[in-house]
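Below is one structure, written out as structure tokens; comments come after it.
Let's look at subunit A:
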Amino acid sequence: MKKIFALIMALVMLTVLVSCSGAKDSGSGSAEKKTFIMGIDPEYPPFSFLGEDGNYTGFDVEICQAACDYLGWEMKIFGVNWDEKLIQLDSNECDCIWSGMTILDSMKEAGYVISKPYYDNTQVIVVKADSGYNSSADLAGKLVAVQLGTSGEALLNGDLADLAATFGDVITADSFLKCFTELAGNAVDAVFVDMPVAASYAAEHEGYKIIDEQLGAEQYGIAFRSGDEALCDEIEKAVAALVENGTYAKIAEKYPDIVNNLLFLND
Partner candidate 1 sequence: MSLTTMILKMSEGLGKTCAIFFLTLLFSLPLGMIVALLRMSRNKIISSVTRFFINILRGTPLMLQLLAVTYGPYYLFGISVSRNKLIPVVIAFAINYAAYFAEIYRGGIESIPAGQYEAAEVLGYSKTQTFLRIILPQVVKRIMPSVTNEVVTLVKDTSLAFTVSYQEMFTIGKQIANSQTSFVPFVVAGVFYYLFNLIVDRVMGLIEKRLNYYK
Partner candidate 2 sequence: MSEIKKSGSADVTPILEIRGLQKSFGELSVLKDISLSVDPGNVLSIIGPSGSGKSTLLRCASFLETANGGDILYDGKYAFKDGEYAGKAELNQFRTLFGMVFQNFNLFPHYSVMKNICEPPVLRGQDKEKVRARAEELLKKMGLEGKEDAYPYQLSGGQQQRVAIARALALEPEILYFDEPTSALDPELTGEVLKVIRQLADDHMTMVVVTHEMAFARAVSNRVIFMDGGFIIEEGHPEEVFGNPQQERTRRFLSNYTQ
């Protein structure tokens, strides 16, 4: 396991290095560049995912890259295990978690530095188009999948516990793709997932529909280690500059599913 993981890591780092080499020159050109390691969920489109060309991409990845270019930093990407993301952050495997991450109160209580929210997210339920389920009430006694470690899971255990109690069972999978595989293979009846993920999945795959019911509003932010206020500040300022000079909006255009919920563009 460890070896395979190390191999994957080596490949990831290699691709990042190769993909970064083109954009390198925009910095100050000093010999020692600051390296900023971005922690992402590699399977979380459209915020962060493996692109067609084999490199990580997504809205968050592109914004971070632009911010690092702006700051003259070298950016590296680290794919975290989503349900262990904070432990990996604590162990310095990456410098932030920036990947469509829902801001939870428990994170702030635990001392993590959380950026200003940049995205308004809602949870929705995806079902098969021919299933005949039209509301969350129709799912009483049914199996619902949710990704382990996501805000959706937190909601079902927290604010939406009453709704969750009406389901037959809540199945936690370790990636949102597995949630949808379970749905495709009829192992579950519905998937409880972030709105943008649901929208992009339903757009790319036939036979699914999103139940028209917005469940639990929440916001996305970037998490840093406790004590990294300065780092958070620098990133926030860089992003503000990108918003200012229009780069932010340009990148956002490529992601129509989420553009309406981006807080910096819809103030």
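Heads up, the rule we're going with is that a contact is a pair of C-beta atoms (placed from the backbone, for glycine too) under 8 Å apart; a residue touches a chain by one contact, two chains touch by 3 or more; residues count from 1.
With respect to how the candidates were assembled, all candidates are chains of the complex that A comes from, given by their letters.
Note that this is a predicted model, so its numbers are computed, not measured.
Undergrad: Consider subunit A on its own, then decide which of 1 or 2 touches it in this complex.
TA: By the stated definition of touch, the match is candidate 1.
Undergrad: Enumerate the contact residues on subunit A facing candidate 1 in the complex.
TA: Checking each residue of subunit A against candidate 1 gives 1, 4, 83-84, 86-87, 104, 106-107, 109-110, 143, 145, 148-149, 153-154, 157-158, 171-174, 178, 181-182, 184-188.
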